[in-house]
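A protein chain is absent from this complex, but the other protein chains hold their places.
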């Protein structure tokens, strides 16, 4: 259910992409009750021209190693869960992918449960009508 | 008004892009009362490295033919309309573009009517102040 968009600069290896995706997914699974196999991630790779960020906003030291994450998922997570997600994602991105915690930018967009179809034209998260 | 982001893998022809876009737009028009000329679609083309999906979540058989659709539109559609949209989109994507129904992933993001400007710096969906 989460649809995760991840924007990074060019120059990363296939292993790094995988490690970044793994870290973010593990953080979602362990803090926000996302099923382990509910993984949909879209990376966009940028030149310095197409990824613009302030280097110091909120007292960070951002580098071209920035990882900009936008997660769309269901409404209902508490602030505590969201804070745990940020904390865990930053920790795992450092451990697994060598990303500086200052370079981890995360934004969450929340939607209703009926706003997803995972395939076959069905809204899998909506209670299905009984077949008589 | 819908702003539609579509993520697919590389290797599709121009005809396929057009067919995928047409199918999704026709589904929006016929199920969600979107005007026929209200079409704004952004495709992003991926390598296997940048489009990550679980192949079987929710009992699907996803392939590299996956079509990941994120629609931003106005709040107010009913669950019935959303379900009809998913159903029709999957059907039309199969018919027009040969996309397997298992490969059709759709997510909806809902916003307020005042959250759009279609040009000239005007909020066209907001009642305009009377000119005296």
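Going in written order, the chains are labelled A and B, and every chain counts its residues from 1.
FYI, a contact is a pair of C-beta atoms (placed from the backbone, for glycine too) under 8 Å apart; a residue touches a chain by one contact, two chains touch by 3 or more.
From a predicted model like this one, the values you see are computed outputs, not experimental measurements.
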item	value
Residue in contact with the excluded chain [from A:22, A:38, A:64 or A:110]	A:110
Contacts of chain A with the absent chain, listed as residue ranges	7, 44, 46, 49-54, 56-58, 60, 62, 68, 70, 79, 82-83, 86-91, 101-110
Where the unshown chain meets chain B, residue by residue	3, 14, 17, 21, 35, 37-45, 72, 109, 111-112, 114-124, 126
